[in-house]
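Here it is, the structure in full.
Every protein chain except one is present and positioned as in the full complex.
The block that comes next holds chain A.
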Amino acid sequence: MSTVLRTRCTVDADGRITFRLSPPEAARPELVLVLRPRKGLPEETIHTLVLEPDGGEGEFRAVLEPRPALAEGRWDVYLRPGPDSGRERLRPGPRDVRVLVDGGVRDRPSPVAVRVPYTTKDGFLAIRAWLRTAHAEAGPLVLADGAMTVRARLHGAELTEAAEVSLRLRTDKDTVLTVPARAAADGGGTFTFTVAHAQFAGAGSGIWDAFLRPAADATPVRIGRLLDDVADRGNVFVYPRVTVDGAVVRPYYTVDNDLSVEVTDAA
């Protein structure tokens, strides 16, 4: 069987990613990052990195600097061995992303840029990137006393006393549940909000997306969980379903790791 070319990568605390690989043949090799287009659309955004010899034994290295930030989405990683050759999609070797694990404890200036190298379902190396003017990072979620209480932290914007959280019905953006965002005693942009399950039950079935409006006239900021090493959170961070007044309420993370609440009819 043929040997698979594997690419190691290391992320440092500044978000810099260093890739290392040993291609069998390489004349002026490049690493090509391609933003995965929406289905049916052509590729548009491509980022090319020079691969430089790194020590002996045919190993090459490319560095993706923290700036410029990558556009939000999923970036596939390819090798172009030489100027005249076609590109080949790369498979992952060890991904040293340990510095990302507690990424939620650090302050992030605006814009909030996040990148997490991960393995795609079909076994290739890719980078999950988020790029947001401001971001509200969800933390512990408590289900008690008929309500859901979430602790979160705002990055890239100022939290004011007028801050509120809105949950918008995805199919009808005018249907909105609004609750206050209470600043936590420890400051630093940390806040909590509570939504009673009965509020969802009364308002109807569907997917409700969570946003924070940090100030009265501010642009809403999506609440999600982006600041660690977990690229696909949906099957890992799983919350219980709660049945109330004939409705089943379940908070969950979307494919983009944003926080939403699914409400379905219990019958």
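Criterion: a contact is a pair of C-beta atoms (placed from the backbone, for glycine too) under 8 Å apart; a residue touches a chain by one contact, two chains touch by 3 or more; residues count from 1.
Going forward, contacts and distances are computed from a predicted model.
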Chain left out of the displayed complex - its UniProt protein name, from "Sarcosine oxidase subunit beta", "D-inositol 3-phosphate glycosyltransferase", "Iron complex transport system permease protein" or "Heme exporter protein B": "D-inositol 3-phosphate glycosyltransferase"
Chain not shown: contacting residue from A:33, A:77 or A:97: A:97
Sole contact to the chain not displayed, among A:53, A:66, A:82 or A:123: A:123
Chain A residues touching the omitted chain (full complex): 1, 3-4, 6, 8, 94-98, 101-102, 123, 139-143, 229, 235-240
